[in-house]
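Partial complex: the chains shown occupy the same locations as in the complete assembly.
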Amino acid sequence: MKVRVTVSLKEGVLDPQGKAIGHALHVLDFPEVKEVRVGKVIELDVDGSDAAQVEARATEMAKQLLANEVIEDFAVEVVK
Amino acid sequence: MSSKQKAVNADLAREFGLSAEEYDRVLAIMGRTPSFTELGVFSVMWSEHCSYKSSRKWLRTLPTTAPWVIHGPGENAGVVDIGQGLAAIFKMESHNHPSFIEPYQGAATGVGGILRDVFTMGARPVANLNALRFGAPETPRTRQIVDGVVRGVGGYGNCVGVPTVGGEVNFHLAYDGNPLVNAMTVGVARQDKIFLSAAAGIGNPVVYVGSKTGRDGIHGATMSSAEFDENALAKRPTVQVGDPFVEKLLIEACLELMATDAIVAIQDMGAAGLTSSSVEMAGKGGVGIDLDLDAVPQREPGMTAYEMMLSESQERMLIVIKPERTEVARAIFEKWELDFAVIGHLTETGNIVVRHKGQIEADIPLDPLAEQAPIYDRPIAPLPAPEPVGDIHDPIGLEQTLVRLIGSPDLASRAWIWNQYDSTVGGQTVRRPGGADAAIVKVEDTSIGLALTTDCTPRYCHANPRKGGAQAVAEAWRNITATGAKPLAVTDNLNFGNPEKPEIMAQFVGAIEGIGDACRALDFPIVSGNVSLYNETRNPDGTKSAILPTPAIGGLGVFDDVTKNVGLGMPENGTLILVGETKGHLGQSIWLREILGRETGDAPDVDLVAERRNGDFVRARIASGEVKACHDVSDGGILVAVAEMVMGTGHGCTLDTPQSGMRPEAFWFGEDQARYLVAVEGDGKDFLSAAEKAGVPARFAAEIGGDALVLPSGARLSAARLTTAHGAFFPDLMDR
Amino acid sequence: MKTGIVVFPGTNRERDMAIALKAVTGHAPKILWHRDTELPDLDLVVLPGGFSYGDYLRCGAMAAHSPIMRAIRAFAEKGGHILGVCNGFQILTETGLLPGALLRNAGLRFLSQDCHLRVENAETPFTRRWKKGDVFRTPLAHGDGNYVADAETLKTLQSENRVAFRYVAPNGTVDAADRDSNPNGSLDAIAGILSANSRICGMMPHPEDLVDPLMGGEDGKPLFDSLVEALVR
C-alpha cells in the first residue's frame, strides 16, 4: 500500500523558504500569490492490506522519525 | 530505453556519435555486426571524452616529468613527492554540460567525480578548488546558473567534509549558453600506499562497491563530446543525481580497505561507468575480463545490459581483489552500509565478455578497442592577429577608476561564493580563500603545507592562445610563489570549442604550446588533466559560438615548513615594494574592458626567464623571514593589487608616484606579468639592494600605514570604502 | 580527562575535534562508533560536526535514533558531560537532550565564515575560562543553524541562565535582526545552550577549528581549557 505523510512547519514557525519562493514568484510576475508555505511529502510503499493498520503504523513512523513535533505538524493519508 | 530494439547499422552508429569510418573500423575489429551493447561500448570508449581523439597528439607534447613526479598523466590523478614519505595526488575535471542543464546536480556530481579520481589512488582528499566561468551577469539565466552551481559545489563538498579552499570565477558573454565548471581535488597519501588501476592476476575477482546502478546519465560521455543545441534540453534525463553522503561512506570504506593488502587494482566508475572502468583496468593490465551483470546491484528492475554498461550512476568503484581477501573487504563495505558484489573475474582471453540473463551481450577484444581507437590530426587555420588596442585615454581619473574596477564582475569580492563553501573542515586550513594568493592547507601531523591555486585568463587566450596558455601557467606558479611555497606540478582542464573547426583547433594547439613553454621554463610539469571540447552554443541565427578558449591551470606547491607562509593582507607598517618590470601593457586589460568598453589588443608578453628569476628571488626572501605579505600583480594591475592588500586587513598605505615617462593609467592598470607587491619591515633598503644584486627589477611602491589607500594625488580611499565597493557585486546580482 | 567522540555515518569534523581535545588534554580521544551500545569510562562525550546520514530529512534526525544514543542518554541521566557542536547540537535537540530545534539558515544558504560569540554564562564547565561578556571569534559552517524554540522554552532558557553563547557584533552588541552579526537568524541570537544541570552544551559554531595560531588563532581554546579544568579529577 502507498501512504503519504505530509510534514509542514507549525503555524507560527517562520518559513523562510516559503517567503523566498513568494518573493521569487512576485519577481517572475505572479503578483496574485499572497502566502507560500513549503512542506515535505514522504511517500511510503508499505507491505500490508489493512488501511487502518497501515495508517496507524505510518503515524508511528511520523512521530518517531519523519516529523519533529517541536516545529512540525504532520498528516497521514493512505493513498491506495 | 526502447532503442534496444533498433537494428545495429551505420545509422545507429551515427546516432551514437561514431562516424562512418569509425563504424567501419568497429566492423573490422569485430569481424561481424556488433551487438547493440557492443556498439554502445565502442561509442563511449571512442567518444572524445574517453579517447581524447582530437587532443592526444598535442597532449603528448607537454612536459610531464621531474624528479619529484611519481605518476604523471595516465593514472586516475597525478602524484608528486611532497617529502617525508608522502605524496600529493591531484587532478581537475570539467562538468560543463551537465552544469548548464541542471546546475545544482551538474556541479555537485562534478565535485563527486573528481574526489573519486583522487581517493581511488589511496589518498585522503584534503582540499577542493573550483574554477568557474559564467555568462554575462546581465543574461537572465546566468543568475540561476551561478546559484545552482555554487549550491551544488558546496552541497557536495561540505557534506563529504573536504574543505573547499579556492578557485576562480569569470563572467563573459561567451559562456552564456555554456558555463564552465572545473573542479579540482587534492589528496595526500603515503608513497608506499598508492593504488593503480592496471588489473592483474588471472582469475582474480572483480568487485563492485558503492551505490546501486540505475538508468542515470546513459550516454553522458558522448553527450559531453557533442555541441549544444536546443536539443540539449531534450537530453535532460541524462543528468545524474549525486549522493554526497554515500560518497563520504565510500571514501572511508575505501581508505579502510586500502589499509589492508586486499587490493590489486582499483578505479572509480566515472564517465561511461562500468564500461570505461572495466575496459581500462583490464586493458592496462593486459588481461581479459568477464562480467556477470546479473550480479550488479541494481536500483531499478528490468535494466538491460546496454543500460548497465553505460549507466553513469554516481558513487561507484570497481576493484580487483585478492580472492582470499574477499570476505575481509565485504565486511568493511557492509560496516559502511555500502553495496558490495563480486561481478566478474579476470581472464586470459584478452577480451571483455559481458553476460546477462544467460546471454553473452558483448565480447570485444580489448587490444584493438584501445589501440585502434581513432586519433585525429585535425586541421589548423592561422589565427587572426589581435585587433589593435585603439586610442587610449583615461576618462574618469584614478580614484573613480579603481572603485569601478574592484567592483566589476571579474574583480569583485568572491566572498559571497566562498562563504557557502566549508573551508575549514579538517582543521588544517592555514589560508582560507582571499587570505593569500594560493590557499594553504597543512598536512595533518607533519610540518608540510600545500599551496593550491587555479588560474586562467580566457581573454588573453582568446587574443593570443600561446601567450594565454603560458600566462595561465605563469600566474599559477606566481600565486604559489607569492605564499612562499615551492611550485611543484600542474593539473590542467582544457576547455575549448569544436575541434573540427580549424580556428578552434588552432586555439587549442596554441594554448598547449604556451602551456608547454611555461611548464618547461618553470620546472612545473603537468601530471594530470582533462580536456573538454565542443563547448559551443547555437545562436538564434543558426551559427554557433564557441566559449573563450579556457585552459584552466591547477597548480600545487609545497612548504617543508608551513609556518613560513605569508598571506596577502597589508601589515600595519613597513614598506611596499614592487618587484618586476612595468611596461604599462593595456591590451586585453580589465581596465580597457571595464572603463573603455573594449576587448582589444594583444595579451601581455610572458617573459618566462624574468618570471622565473623574479619568482625565485621573492620566494627566497619569503623563506628568509623578511617578507610580511606578498601579492602577485595580475588582473587589474598594480593599483587593484594594492587595494586588495589593503582590503585584506584594513591597513593602508601611501603610494609613490608612478614610473616617469609612463601614462598613469598604463602604470597603475597595465597587466604586465612577472610582478609582485612585497611588504617588508622598515624602509625596504635591504630588500632593494638584494634585488639589484640579483638582477631583479624592484622599486619603492608605498609607505605602509594608516587605514586608507592614499593615492599620489593625496586622495584617500578608506579601507572601508574599498571594501564596500568590492563587496557589492555578488549580493546585488544574487540576493535581490 | 577521558574523552570520546562519536562518529555517525556522515560525521566529518571528528578529526578537528580530536586535534583540539588532544591539544588540551595531551591524550587522543576515543573514537566511538554509532552502533556501539555501551560507553567506555569517560568524562566527556562529544558529538562532532558533519552531515550524519547526509542531513537528509532533518539534520540530526536519523543519528538521534542510533544505538549509541541510548547509551548517551543514560550517560546524561547519570550527570555525564556532553558537548554537541554543529551537527552534534542538532542531534542533541532531535533526541530531546536539549530543547528547541535548528531550522534552515534565514538566508537559505550554507554559511561558512567567522562569527563572534559572547559568553553569556561563564559559570559552566564549558565556559569557566572566560568571563561573562567576553567576546571571541570562531568559524561557523552550517546550513541549518537557525535556533528556534517556543516562547515558554525561550523564557526558561533565559531565566535559568541557560544561554551559553549569543551571536554578537565584534564589539559585543546583540542584534538578532542583523544578518551581519546573527548570520543564521537564530531566535534571540542564540548560538549555544545548556541543559538544566549545565552539563550538556550544544552550539553551532566550531571553536575546535580555532585552537592553533597557524590556522588563524586560538580563540576557541578556552572552551577546551575550561573542560579540562572542570573535569580533571
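Note that the chains take the letters A, B and C in the order they are written out, and that residue 1 is the start of every chain.
As a working rule, contacts are C-beta pairs under 8 Å (C-beta built on N, C-alpha and C of every residue); 3 or more make two chains touch, one makes a residue touch a chain.
Predicted model only: the values in this text are computed from it and were never measured.
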Chain-type multiplicity across the complete file: A x2, B x1, C x1
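Operating definition for what follows: only the chains that are shown with their structure count from here on.
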Mean-CA-position distance for chain B and chain A (Å): 41
Chain B and chain C: spacing of chain centres that average the CA atoms, whole Å: 36
Whole-Å gap between the CA centroids of chain A and chain C: 29
Touching two or more other chains - residues of chain A: none
Residue numbers of chain B (touch at least two other chains): none
Of all residues in chain B, those that touch chain C in their complex: 151, 154-155, 158-161, 243-246, 248-249, 336-337, 418-430, 432, 442, 444, 562-563, 735
Touching residues on chain A, where the partner in the complex is chain C: 13-14, 16-17, 20, 64-66, 68, 70-71
Contact set on chain C toward chain B in their complex: 9-10, 12-13, 15-16, 19-20, 49-51, 53-56, 107, 109-113, 139, 141, 143, 206, 208-209, 212, 214-216
